[in-house]
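A single protein chain has been omitted; all remaining protein chains appear in their positions.
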Amino acid sequence: MTAIRPAKSARRTVRGGDATLRAGLALIGLVVLAAVVSLWWTPFDPEGIFSDSILLPPGSEHLLGTDSFGRDVFSSLLRGAQISLLVGTVAVSIAAVLGVPFGIVAGMNPGRLDQFMMRGNDVSLAFPALLLAIIFGAIYGAGTVTAMVALGIGTAPAFALIARSGTRQIMSCEYVLAARASGKNGLFIGVRHVLPNISGMLIVQASVSFGIAVLAEAALSYLGLGTPPPTPSWGRMLQDRMPRATCSSNRCSLSGRESPLPSRCWASTCSVTACAIDSTLACR
Amino acid sequence: MVLVILRRIVVFATTVVVASIVTFLLLAILPGNAARIALGVQATEADVAAQATAMGLDRPPIVRYLDWIGHVLVGDFGTSTVSRQPIGPDIADALGITVILVLTSVVLALLFAIPFGILTAVRQRGPDGAILSGISQIGVAVPGFLAGLLLVTLFAVTLRWLPAGGWVDPADDFGGFIEHLILPAIALGSVQGAVLSRYVRSAVLDVMRDDFMRTARAKGLGTARALFRHGLRNAAVPVMTVLDLQIATLLIGAVVIERVFSIPGLGSLLLDKVALRDLPAVQGIVLVLVVFVLVLNFLVDLAFTVIDPRLRSAS
Amino acid sequence: MRAPTRRTILASITATLIASLALVGCSTGTASTDGEPDTTLTVGLLATPGNLDYTTTAGAAIPQALLYNVYEGLVKLDNDGTIISLLAKSWTVSDDGLVYDFVLNEGVTFSDGSPFTADSVKFSLERVKDNWTANGPAYLDPIASIEAITDTDARITLSIPSNGWLFNMTGPVGTMFTEAGIADLATAPVGTGPYTVRSFKTGDSLVLAASANYWGEAPYLTDVTLRYFTDATAQTNALLSGDINLISGISQFQLVDQFKSNSDYQVLEGASTGEVTLSINNASDAFSDVRVRQAVMYAIDRQAVMDTVSSGYGLLIGSMVPPTDPWYDAELADLYPYDPAQATDLLAAAGMSDLTVAFKIPNLPYAVAGAQVVKAQLAEVGINAEVTALEFPAVWLDEVFADHDYDLSLIMHSEPRDVSVFAAPTYYAGYDSPAVMAKFAAADAADPAAYVALMKEATRTMAEEASANWLYLQPAISLADADLLGVPKNTPSLALDLSTIAR
Partner (left out) sequence: MTAPALSVTDLRVSSPFMELLHGLSFDIAVGERVGLIGESGSGKSLAATSVMGLLPDTLTATGSVRLNGGDANLLTADERRLNQVRGNTMAMVFQEPMTALNPLMRVGAQVAEIMTVHRTQNGRRQAQDRAIELLAQVRLPDPAQAALAFPHQLSGGQRQRVLLAMAMANDPQLLLCDEPTTALDVTAQAEVLGLIGGLVADRGSSLLLITHDIAVVAQVCRRVLVMHRGTIVEDGPVGRVLAAPKHPYTKNLIAAADLSVVDDRGRLRTPPAARTLIAPSRIEADAAPAAILPPYRAAHQRLAPGGPPIVFNEVSGEPAIRVRELSRQYRRPGGRLFAPKPIVHGLRDLSFDVAAGQRLGIVGESGSGKSTLMRILCALDQPSSGTVDVLGQQLGGASERQLREFRREVQIVFQDPMGSLDPRMKVRDIVAEPLQHVGRAEMRARVEAQLAAVGLDADVMDRHPHQFSGGQRQRISIARALITRPRLLVADEAVSALDVSVRAQVLNLLAELVDQYRLTLVFVSHDLGVVRHLCDTVAVISDGRIVECGPTGDVYDRPLHPYTRKLISATPSMPDLAPRSAP
């Protein structure tokens, strides 16, 4: 009997992607740290009004200067991380909860049911997240919750498609046949065999959707449909800054009341980190 | 082959009807009284009530739906409660503008994504592979309106090469049309290009692992020729699926760029009409959008059966 | 070489980039540098008109474009708010203030060539009562009868003397129409004004062209394009990049400093008729007690609100009257100085020391910014204001304006001389004061001298009873190319009067 030889590991060792993986993880860590820290401490109150310190340039006291309400940009950034992480997580989980079971059931019942569900998926694909956000915004009033629900429902069809194609591959494997032969019903096979095996694909899709959700929240805030003030959100911070960002230095003199271009674009780098989150997991 | 198309058309028609019902129901529950908005602040309650009946807002939903769909089928999208003009022409103009903008940006995105995606896939091992994929990740992370804004600041405000926004109808002044199209198309295209290049990269990587590529190289084709003669066509299928999804979301997604460049596209029209609770217009726009997306999916499906012979025989 | 010939791939990328840059390279200078003067003008505006018929569609955007430019009335307001003659050369008023005799200019024609006579006056004004559904048809209620004495003489008899009536005649209700033009008012307006509408695309642009058969002195500008923006930043970018020459009524005040310090542009500061008001629901249980309302007046530092929301631009006011109105009373601005201590005392006296109120605001930039400042200041005196942003116009009109389901709100009242409607029983402020309404009616019917005094009294009572906290007057700031002359500074009326602009 040959001794138990360790078979060659199936997981592909990550070589080329190491650099981006480490960079991505570092950025995620930064964002999560910011969100957690801001839960109970921020240098200044990001929602207060300080009419005496309006639009200060970055300096010792205010690391990144202040906004038009005199609020410290750095603390708004920390607090804004919470919103972005919240929007990303909730939107992706709604999409997963709606999309994945739908996809698995469609995948496990090829033929008429599958065709019927796929047509349903087509209809939901025709209502992109932004359209839903506009309509829900009008119905329930613009806000973080409406934005998250709209993004969640908007991305659910993508999860359904991924889950369905994964399930169809798994259903052709012999261990599913073995499970059916030992009398296991559809639910058991779905939960015990299909779900664990397609979880890899779902994680990749989740990370991609997370990045897109954070960016969509920024776009919604730009359109006035995202998180309402005074809670800080990166999207709206970017939008508030834009007027000054357009006045590039050589066209008009930098009067004392302006915070220079770099700090204003600092908020945009945050959305870059948000998207790095998706790149790290997706690049493997 | 004819059967395949026939069955697809039947399925397509039912999907459109279902989509129209969903559209109507979704919008029927919008709060806010369209009549009061139309008449403005000074209107008395009596005026508002009279206007509501005039607009037929008090009829039961089923009647309103059938009335609306009945007219739409003959091409009459009804009149807007705000401008009291037929909505059809407005929607057609806005759709035309958005389609031109989206298609140009997608073409630009492909011009960038295909070579860039192939390069990052082929050079995956090398250090420059990591740098290139890093760039594409940055591209994905930049929000659309920021890209638009930076372009305006540079080209329009500082260099004054291009107009900062607005739209010129190609029929009137083609030169002006091009000038007004460049910046928004680049802004929209750059973000899509970055996203597309990542999908092209993963599709090319998958294809290079296929056996027939090894056979091609065993036949004496270099890696590049093997990729161009055999690989790209096989990689086209997954990329087209992503493209289809992207264009579908862009039709509305472009509203952000439309706002930054003040272009009267479909997305802006929808936002304005929803704010004014111009229900007939909103229903018309959403229906046109939904049908356009379904037509797009239908065309991409057909393209697949053309590209992949294996799909031709099966249903 | 293992990789595909890198040269081919890199070459293709650089090729595409060069191509697009070459296309860009053909820069097109915007300003035409040839000899004769540039008589075109492009104006950037924010609110777009739904259509061109302000007899049935509300909103300030339509009169802004058409009033005095396309449609003209018998009289008009000049930029300082005084009533001057227009289609009527002159007019006389009878002693009892009931009979107005207008002498019309001769040889005046509409843009479609049809003559303008007293009959047109009779037709247009009589049509208002039963055909108009927007822009205040009630303004012409005092009119009893209109007679066309001769082609150039029209007599209008009022049922009761009304000082405000003639002012209202300078607005949309006083404008003249042709019978033929009534059919398609929404798309092809026919007026006696200096311009006609060449093209209009909602949400995009409205192009005005100088009318061939204008009766008066031909305007300097031959064609004017009004470009409509949804995003204020895009508007300012358009000005910076030379796409447009004038922004009338900017909303992003934080940019004004930059343009002041820029020699290519000029900044025009004037008075508008938009009072930014912290409206108080006098009928709600929280604010039915006048002491609580006065506490709100003392609790708010109006200067701080103005500094934050409009970067310090604007005019502190104490009542709903802009300086361009004759009965403007500057002292009212200091009636309630910022005094949080007194506010807390008043609240304690009224037994409302910790009070929670519904602060429902429209989701407009100035309201959202202002509400955050007001909420912070109210919190200091123990009033917890729960801010909810409602979608404007739809949901705000319903909940606040129609159903009065609010305690506090923050809205700008932009119509000229809208103070008299404030005390009406059904008005959303809930300040049902028969005394003040009687005073307004008396003022309107009184002789001109008494008219101003009575109006002053009425507005002073409203201010003293803290019916609402009028924070400040929205500044009318316009940005224009340096070489533009005669750009209107104030906005006394709804119109953007183009007749005075030249280069």
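As written, the chain order gives the labels A, B and C, with residue 1 at the start of each chain.
Just so it is clear, a contact is a pair of C-beta atoms (placed from the backbone, for glycine too) under 8 Å apart; a residue touches a chain by one contact, two chains touch by 3 or more.
Since the structure is predicted, the reported quantities are computational estimates derived from the model, not experimental observations.
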item	value
Residue among B:A46, B:V74 or B:A218 that touches the chain left out of view	B:A218
Chain not shown, touching residues in chain A	1-2, 4-7, 9-10, 173-175, 177-185, 192-193, 196-197
Residue ranges of chain B at the interface with the undisplayed chain	3, 6-7, 125, 210-212, 214-223, 225, 229-230, 233-234, 307-310, 313-315
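One rule holds in what follows: only the chains that are shown with their structure count from here on.
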item	value
Chain contact topology (line, ring, star, complete or other)	complete
Pair of chains ranked first by number of touching C-beta pairs	B-C
Centroid spacing, where centroids are CA-atom means, of chain A and chain B in whole angstrom	21
Chain A and chain C: spacing of chain centres that average the CA atoms, whole Å	42
Residue numbers of chain B (touch at least two other chains)	30-32, 149, 152-153, 157, 259, 271, 275, 277
Chain A: positions in contact with at least two other chains	138, 242, 246, 251
Interfacial residue positions of chain B with respect to chain C in the complex	30-33, 36-43, 45, 47, 51, 80, 82-85, 90, 93, 108, 111-112, 115-116, 118-119, 122-123, 149, 152-153, 155-157, 159-167, 175, 178-179, 182, 186, 222-224, 227-228, 259-262, 264, 268-269, 271-272, 275-277
Chain C partner contacts - residues on chain A that touch it in the complex	48-49, 51, 54-55, 68-70, 137-138, 141-142, 224, 228-230, 242-244, 246-247, 251-253, 255, 257-258
Touching residues on chain B, where the partner in the complex is chain A	11, 14-15, 18-19, 22, 26-27, 29-32, 124-125, 129-130, 133-134, 137-138, 140-146, 149, 152-154, 157-158, 198, 245, 248-249, 251-253, 255-256, 259, 267, 270-271, 274-275, 277, 286, 289-290, 293-294, 297
